[in-house]
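Every protein chain except one is present and positioned as in the full complex.
We call the chains A and B, going by the order they appear; numbering starts again at 1 in every chain.
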Amino acid sequence: MILHHYMDSSLLLISLLVHFAAMSKSAGCCKSFLHYAFDYETPKTVVIPNLGVGFLFRFTQFLVVVYVVGYVCVVQKAYQETDTVISTVSTKVKGFALTNTSDIGPHFWDVADYVIPPQGDHSFFVLTNMVVTPKQVQSRCPELPSPSSICVDDCDCVEGRSDPRGNGIQTGLCENYSTTVQTCEVLSWCPLEIDTKLPTSPLLAAAENFTVLIKNSITYPKFNFHRRNIMPYITSSYLKKCEFNRSTDPECPIFRLKHIVSEAGEDFQDMAVKGGMLGILIDWSCDLDWWAGNCFPKYSFRRLDNKHPVNNVAPGYNFRFAKYYKTADGEETRTLIKAYGIRFDVIVFGTAGKFSIVPTIVNLGAALSFLSLVPAVADWILVTCTRKRDLYSRHKTAYLNEDADTEVTVGTTYGTQ
Amino acid sequence: MILHHYMDSSLLLISLLVHFAAMSKSAGCCKSFLHYAFDYETPKTVVIPNLGVGFLFRFTQFLVVVYVVGYVCVVQKAYQETDTVISTVSTKVKGFALTNTSDIGPHFWDVADYVIPPQGDHSFFVLTNMVVTPKQVQSRCPELPSPSSICVDDCDCVEGRSDPRGNGIQTGLCENYSTTVQTCEVLSWCPLEIDTKLPTSPLLAAAENFTVLIKNSITYPKFNFHRRNIMPYITSSYLKKCEFNRSTDPECPIFRLKHIVSEAGEDFQDMAVKGGMLGILIDWSCDLDWWAGNCFPKYSFRRLDNKHPVNNVAPGYNFRFAKYYKTADGEETRTLIKAYGIRFDVIVFGTAGKFSIVPTIVNLGAALSFLSLVPAVADWILVTCTRKRDLYSRHKTAYLNEDADTEVTVGTTYGTQ
Partner (left out) sequence: MILHHYMDSSLLLISLLVHFAAMSKSAGCCKSFLHYAFDYETPKTVVIPNLGVGFLFRFTQFLVVVYVVGYVCVVQKAYQETDTVISTVSTKVKGFALTNTSDIGPHFWDVADYVIPPQGDHSFFVLTNMVVTPKQVQSRCPELPSPSSICVDDCDCVEGRSDPRGNGIQTGLCENYSTTVQTCEVLSWCPLEIDTKLPTSPLLAAAENFTVLIKNSITYPKFNFHRRNIMPYITSSYLKKCEFNRSTDPECPIFRLKHIVSEAGEDFQDMAVKGGMLGILIDWSCDLDWWAGNCFPKYSFRRLDNKHPVNNVAPGYNFRFAKYYKTADGEETRTLIKAYGIRFDVIVFGTAGKFSIVPTIVNLGAALSFLSLVPAVADWILVTCTRKRDLYSRHKTAYLNEDADTEVTVGTTYGTQ
């Protein structure tokens, strides 16, 4: 009995006390104790010259070892301790464009105009389309026509009512919206925004040629490992002219927006009309056991929002913001902008693994347990399936006859009873 | 000895070399080698017909198996590999309100006015109260009265001094703050903000009825599993009119602000006065073993800041921002706004588990080890606590007498010495 031995270890102290009491009067107490504590108890074994069972036994052992070493250690790297990445990202968009619309005439756009927020966080928005409502002031104007706002006379409008789908608080009057339609007057920022007139081709179609520089600095705190996505061997001159390309420039941190969108399987011009969300995923999965050089960022791109209209609300990506002005006489006016565009989210993830003694012990230990199953199986086959099973049983196992105080072989009295 | 066998495996190579040297001269070398490598060595056993110990042995085995299968596997799902969620969030607030204060008269508020930042990130701020200081210009004005700023004449003020608790850099003059108090003049944005006059009821009390739409897209990169919080079977028409409610609409991604705050155990109107931080927690803990359908977001809400005034500094949540204007003659003026409000942080967390062979092996293996403890305990009971322990010891254990080269039974010479 293997484990008998260390069970003894833990039970030793108690047993010792009992035995010491018994042994104290006898001579050679110390020698007895030494023998009690350090005599070595080992199982009696019998060697059975059956090559079949022997081979089966060795082969199964071999399979378990191969499995553990091959799969658990090599493929799954179960001997490694892991840590999750911590990251900071800064982004910088470059590019400009000229638009020419009937509303505002020729207009030049640069980074300060179309990137929101301007400070280049891990998440940045590039404006590609917009509905502009200039010169809004706090005043009264007729509501946009809708089943609930159309009225015939003032009785249809209730002062102070605010329809959640409307644009302001009703004043109780019914006014001419156009020559044919009358709607309830509301208190709001007037004139009201009419966002149904969204251009079908994106305003800033040229945005597809803008580029973004992504700087990413990561840390694996458990391993005190720091790295940047701009590798030490990359030179400034290369960075000034390179552009990311999976096959030719996989390490360049400058991405053309069109390239990002097309790698995500989308069309930039399509997406630019109503906006959307795009993930720039940076995978920093690393094996830190070898030289640190094999820890590189892997870029991939994926659309994050749902473009299917069936189970969607507020499809695309847009938000409203306003630029506030003051007129010469101190009145506040604003230009309301409903901005459509692509929000790029830089998502950094990854797990680093490094050899550590604890997972190694745990995984090897667990594998040893499986090895200990092997003789159990081999024994069972030996006494059950072999031709000479009676012979083997007789020599392996004895059956204690308590009354006669003798052992009888299993083969004749028990095993085949 | 079980493990003897595979120890042999690893020691085989060395032993073989030694033995080959010894065997090389003898005939039948190959047959000898085969027998050496594949003879099967198995422990001799004795069957003891003691139903008590036998039952105890089987019962303990049963307990360990039940424990491992029941607790470790079923309850703790220790056979699973896990991965941490990666998420993107976009939010969109809806609602408008009319305020009527003595300062600025009736004023209409919409999303572009009260949501900061406007682009609807995972963290958004809804303005509920404010201290407005309009028409500030770079100039000189008397400091707000405080023990350190009150003065009698110019000697009390030092040119260029800047008190960290003050509002500007002293010019060295002492000016009339009011008809009764004189304070040092400072260079600053004047007039100075007086933020002690915070309204006791929130300005935008109506904000409690605003709603926010939360779109959340998650990924478990290890399992290549993507999901959105708007499930595929939810229709657009449902999304247009639903509102989150734990019992009736648990899957609707549209939340009324008042509902969020009250689920967090707070009162919206209370919180709106001085502001605060509220976490919208989305738990994406998933079991990906079964059909993927059982991976749903679970929403919960919690106040994140400390509302107890005792160990707090700058209680509530507020920040200052300014709108910059230019007067007709080119001078820059600004409207300083100290904005109080509720910052909502959408916090996405979760761990997904999926069956994997490595944790299964490790956990089963560790359990097997515990099973191997059972016979050690049973043996110890057998030779220590049973009535016929001498009989059993005698047949189980022999004591080698080295001098006589014979074995003696333990019962008579050693065990009960």
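Operating definition for what follows: contacts are C-beta pairs under 8 Å (C-beta built on N, C-alpha and C of every residue); 3 or more make two chains touch, one makes a residue touch a chain.
Every value quoted in this text rests on a predicted model; they were computed, and no experiment measured them.
When the omitted chain is restored, the residue from B:Q138, B:N176, B:T235 or B:N294 that touches it is B:Q138. From the options A:L204, A:L288 or A:A366, the residue with contact to the chain not on display is A:A366. Residues of chain B in touch with the missing chain: 1-4, 6-8, 11, 22-23, 26, 32, 41-51, 53-55, 57-58, 61-62, 65, 68, 71-72, 76, 78, 84, 116-117, 123, 125, 138, 162, 164, 167-169, 187-189, 277, 279, 281, 283, 302, 304-306, 309-314, 317, 319-322, 324-326, 328, 334, 336, 343, 345, 347, 349, 362-363, 365-375, 378-379, 382, 395-400, 402, 405, 407, 410, 414. Against the chain not shown here, chain A presents residues 1-6, 9, 34-35, 37-49, 84, 86, 88, 90, 92, 94-96, 98, 106-108, 110-113, 117-121, 213, 215, 217, 219, 221, 226, 228, 230-236, 239-240, 253-254, 323, 325, 327-328, 333, 357-358, 361-366, 368-369, 372-373, 375-377, 379-380, 388, 391-392, 395, 397-398, 417.
Everything that follows uses one rule, which is that only the chains that are shown with their structure count from here on.
Put simply, chain A has to spin 120° for its C-alpha atoms to lie on chain B, with the angle rounded to a multiple of 5.
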